[in-house]
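For this depiction, one protein chain was excluded, whereas all remaining protein chains were kept in their positions.
What follows is subunit A.
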Amino acid sequence: MVIFIQKWWRGYRSRRYFSKLVETAYFIMKMNFYNEMAVRIQKRWRGYYVRKYIHNYYALKKYLEAISVNNEIVRNELQDYKEMKENEEKRKDLEKKEKEEKYQARKMHYLLSTEQIAGIYNSPFRKSPDPMELLLRKSKPLSHRHQQTKSPFDYELYDWPTCKRPPTFSTAQPLPPIVRQKPQGPFRDTTEVLRQRYKPLEPTLRVAASINSPLEKAREEMKSEEWRNSIHDNEFLPFSSYRKNQKYEPSIHRTGKYSQETYGTKHFREIQPKKWVADKDFQTVLPPIVLFEKFGKTYSRAGQIV
């Protein structure tokens, strides 16, 4: 009988245990399955995310292509800049050379050939005159004025910010001239006319020098020599003017007004109000002393001559 109960109890317990076992096994199987499916989803998601955001191959390729395009642009621009600078340098050199040549031609204007005598650049054996000859013909003779000396600082130091020369990197070529209607008729070229009209005065030496010129120069020389040789700059005063600087001190009777001084008659001592003990002066008129007023008046008449 007891065994029957034990048998039933053991069976019951093991059935319970077994069902729990089955439950947990089933639960674990389900979780594994879910995990596996989750891993599949996560796999897809990770692949997508990395390919899109972290290491986007096509974006990288496009970026690199964009960089090469940008590099090309930058390289071209820099090349243009360099060429522009080189052109500018060349142009400046050319201009300088031309200026030199023109200046030389102007200086040597006397070498121009005349009707009678052929100049050195216009040899009769040549078919056409030398280019120098043509340059000489075009140029104006150099006047004998002082050329304004250009200090070497002018170009370098003050070029850029004070804009004495306009900055040269703007355009390579100068702008074309404004074409005006040429007036009809046998008129001279306007620039020439203006040049003639506003030609500055070129006075000769005789006019330009001052009248006293050699005398003045000699005077100045003497003056500077004296200044150099003297020990100090104070002028040497002549004796006659020695007393000129002395002040005239008039006597007491002469100073002041034309009338007589009151000092000596009206008052005697000098007044120094600062030394007074009280701020009142001595009284000149004193109040009468009563006792002395009575003198001769209040005494008895005995013995007096009436």
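FYI, a residue touches a chain if its C-beta (ideal position, glycine included) is under 8 Å from a C-beta of that chain, and two chains touch if they have at least 3 such contacts; residues count from 1.
The rule we apply is simple: contacts and distances are computed from a predicted model.
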Between "Sperm-associated antigen 6", "Histidine-containing phosphotransfer protein", "Trafficking protein particle complex subunit 2-like protein" or "Translation initiation factor eIF2B subunit delta", choose the name on the UniProt record of the chain that's been left out.
"Sperm-associated antigen 6"
Among A:A25, A:A38, A:L60 or A:L194, the residue in touch with the chain that has been omitted:
A:L60
Among A:R16, A:R75 or A:K140, which one is in touch with the chain left out?
A:R75
Sort through A:R10, A:K30 or A:K85 and give me the one touching the missing partner chain.
A:K85
Interface with the unshown chain - residue positions in subunit A
60, 63-64, 67-68, 70-75, 78-79, 81-82, 85-86, 89, 156-162, 167-169
